[in-house]
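Here the complex is missing one protein chain, while the rest keep their positions.
Chain naming follows the written order as A and B, and within any one chain the residues start at number 1.
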């Protein structure tokens, strides 16, 4: 990797100042960034180490019922927080579905939001990639692309966002707290990631120097605790990125779905919120036909970006599965298990 | 420096007397669990520099420029080795001196033959500097269109396949047999490129001292490495000292020294300092061999009674554009099933890839999954249980040669594994079983087989004045357990308890033990050790029985038995004498003897020699989401004498996991335009993780084979893959009713095959 200046600011303001220079990058645990630097995909000239910034490693229950998770909280720490897992079970399932225990111990929740795609053409610096080199073209488009996007892609980029964690977060209306040159602002997580359009290199709404300092799960997110699941299909039983995944959370009263939240992973450049499907579910009685209708609505705009037609079918089926399991009720188990089909049978 | 391991503390279950057959834990276990086992890359001689290879990102063409100046400007970079700046070699790396000399890229030109080929080497004071120096070379290329895949070019008949096997074998009249069949199974299977991916990347620490060379490098064949390096650098083989006490896995990829390892030696010569060169994981997808993709068509004819009338097995394989290795995939059909007519043939296509090489069960693994799938299809076509079908067509003699088997306990393997598995309860038709959670359940079987191969190996044994023994052999432990199993054979050969033996191994300064491959290392080196021990015991016996003062005097014709450090008169065990006393009286500091091991050509011409096994697998399949999981595997294997049941079980488990991986996981994905491997890593090149591996059961079936070698050993390193891959694939079919003929079986095969 290229040599870099290493700076370890004492506070957020210094961090933002240090990271506002061209070529600078924030370093949290580095589980993704160092991988990219070793592969020559990222070559920052300055690393701003934020791991010692005070106050960013706390989980706080706020007076309004929301939960504020500092950006430096480790994935494993959050997943294994029993109170958290009871309140947001699908998030715990998603956290434990990602990577390995070692990586979850290191990786921060803020970093997880910003992990880069696993598109092989993005990682292979010998290939053309509009993300790495705007205007270079996209070798994935007519390449080996059976795992690429089926929603929201463009001719410029068909990569997917690899995070498991973000999928239930986006379903639960998570808010991202950002500190920047002009102070603090908030963004719904759903609006943080951008679809590729004609600027695939612009992956998020963050500006240079912006630092994610916390995530906030709103008070209502807890209302789904009784019916919340995350399901992930992958090509190994563990330690593999999603082919497709889904988070479904329901509020069920008197046998009717009061409110539904649904999001998909592995299908687009961002964690994909399926709002049309949610509207179909709201107010209806939960049954298989309804789930299938919702699944069709969720994938209504899907189209294959290559050799990946099966993902459209698979995504619909995983939506049906996630909804059925969520309706059947969140399992009581703590610690949560990863959201694998084999550990996610109803009530298990 | 030679590593020796003495048993200084009792491992589990140690009993005295005969050592062979005991489930000893590994003698190198403590070194391995404490981090003290020193692998090649763990060495750090004084003054050492780091070398990092720069590799090509194109698969075919030429390098037109390298920014050497930029690399050299980077602080810490000492030198950059390129085609125009490198030590002279004494031999062309493209010369083909013998069948085991494969062409390697040692910067002999600017030509690029495959992606990930070495195009320069940066040498620096630190690893970080060398790594960045290599990145700064920013190569430019003249790119030619890459040839990728099984249809990349004109197919041709290879001269031979494997090592000297005929590319085509015909017995009987296959077309007549197929014409006479009442059922014909005609199916084509594809297997992908696979990479060995030993956990330890290829590494070398090279130190020159004048024209002597010391290398720490993982090797499955130190003497071969010595010869190759000697030729390349024009120095006598004896000047080259290879140290390889531990390999972090090999699986065939470390059988022959590879180009990158030689580049490390060249770099050390260029800068006249010790150099360490370690491949990055991605760089292992190219210059160190792989299992090539295959497309195999099987035509199997059967009659109304479910008897085979013919097997026709045709394999298309790829090899590199610049060298010849031909995966003998169709040879898998030579031995297992008693068809009156068998035809196997190969054709090859040249592509822009590193040369494929031996990868754990080369030919046997690729061929087995196709053959065992096709046999399963044929059984179903006949309406027969696949085990019953296999038993009906059981080969009593080797079908292609007519030779009797030296031993073959395959029937017992089928019976024992089937019983343990509960096979009798299997419904004939697919998609009949579900578990309590609604997952589809399927059961499959595969037959395992692997030839009993021996190479040439040597050993030297010593009994010292204190009565203790030493065994020396340049053997290779890549995880199979040579440090332990060969020590057990050594102790028996010298009539010693294991704690009286010092075992030296893992260095080319010791007697050449041949190559650790073909599942033949324990048989080969075991035989050498057996003979070396016998030679020493014979000398001791001669000293004792010819000495009037010995209680063994005159035992001559009756002979002696060696046990527990003493010689006993065979016809009167009350008369005995310890080794130390015999040597003391003779005034000798030690006696030594040598032995060698090799196959017996007379026995080989008379008998077909193979290990066999039967593997049963259960899979569960999510009926909507298509995710597959193996949930149970039972294998029974008959492989001659078992030296150490604990280690053998581990080898067989490992092989079965490779079979599972073959069926469900492993595949190198190559861009069909550029020839670049897109998953040259361990995140997306999927080898099984712990959670993929089901509870497994291994049964070893006793087999006393007097013909394979004096010790009756057949070898267990590779057989576990064969049979297992097919068993898993067949289980997926039985669960789903979907016959996937392209491996690995993918989620979409099941998702699109099963209606939602």
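Brief remarks follow.
Just so we're on the same page, a contact is a pair of C-beta atoms (placed from the backbone, for glycine too) under 8 Å apart; a residue touches a chain by one contact, two chains touch by 3 or more.
Please note the rule applied: contacts and distances are computed from a predicted model.
The chain not displayed here is annotated in its UniProt record as "Xanthine dehydrogenase YagT iron-sulfur-binding subunit", chosen from "Sarcosine oxidase subunit beta", "Nucleoside ABC transporter membrane protein", "Xanthine dehydrogenase YagT iron-sulfur-binding subunit" or "PadR family transcriptional regulator". Touch with the chain that is not drawn comes from one residue among B:143, B:538 or B:683, which is B:683.
The chain not shown here is touched by just one of A:84, A:122, A:153 or A:239, and that residue is A:239.
Within the full complex, the residue among B:42, B:94, B:168 or B:542 touching the omitted chain is B:42. As for the chain not pictured, it touches subunit A at residues 1, 3-6, 8, 27, 29-31, 34-35, 38-39, 47, 49, 51, 74, 76, 80, 99-103, 105-106, 236-239, 335, 337-338, 343. If you put the missing chain back, the residues of subunit B touching it would be 11-12, 25-26, 28-39, 41-42, 44, 50, 126-129, 132, 197-201, 246-251, 278, 280-281, 477-481, 646-647, 649-651, 653-658, 681-683, 687-691, 693, 695-696.
By definition in this document, only the chains that are shown with their structure count from here on.
Looking at the complex, you find that subunit B touches subunit A at residues 57-58, 75, 115, 128, 131-132, 135, 437-439, 620, 622, 624-627, 629, 665, 669-674, 676, 678-679, 683-684, 686, 688-692, 746-748, 751-752, 756. If you check the complex, the residues on subunit A that touch subunit B are 1-3, 40, 118, 120-121, 124-127, 139, 142-144, 146, 231, 233-241, 243, 310, 313-314, 316-318, 320-321, 340-342, 345, 348.
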